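All protein chains but one are shown at their positions in the complex.
Moving on to subunit A:
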Amino acid sequence: MSGDDDQQLRVSKIQNGTVIDHITGGQALNVLAILGIDGTSGESVSVAMNMPSDRLGKKDIVKVEGRELSQNEVDVLSLIAPAASINIVRDYDVVEKHRVERPSVVVGVLECPNHNCITTEDEPVQSRFAVVDDGVRCEYCDTIIRDELPAHILAD
């Protein structure tokens, strides 16, 4: 059993749902924001922050009972936690495990913060952001978003 797995046990096991491991230290609350979890809708959620990690130095872990992630959620998550791994748990077993992949574009996921951008109008167009070195960039108006990604996630 590796050190990481040991620490994972410190947070309670879940029966069905998703364990997001290897989140960049300190980003767990932003991950919750991306998933739209603020505690009001009753999901059982465990969060561990700044756990020691061989790979990352410090990492966060989020476990969400009864919830599997959509591809859109994983795409945005990858932008703030590029090393994260997603473990799908069914009946206490990890049935799927995959690393997030940084996409080259994210479509229809983020809202452009530029209020004068055509994608914020009532036009038949989805927002499209290219993933650049340290953020994302609107492919229509060129606006770059760096630190404040979770604030611009479009409501479903």
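Here is the rule we use: a contact is a pair of C-beta atoms (placed from the backbone, for glycine too) under 8 Å apart; a residue touches a chain by one contact, two chains touch by 3 or more; residues count from 1.
Note that in this section contacts and distances are computed from a predicted model.
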**Report entry** Per UniProt, the name of the complex member that is left out, chosen from "Energy-conserving hydrogenase (Ferredoxin), subunit B", "Aspartate carbamoyltransferase", "2-oxoglutarate synthase subunit KorA" or "EchC protein"
**Finding:** "Aspartate carbamoyltransferase"
Query raised in the report: Given the contact definition stated above, which residue among A:24, A:53, A:78 or A:119 touches the chain not shown here?
Result: A:119
Query raised in the report: Which positions on subunit A touch the chain that was left off?
Result: 114, 116-119, 121-125, 132, 137-144
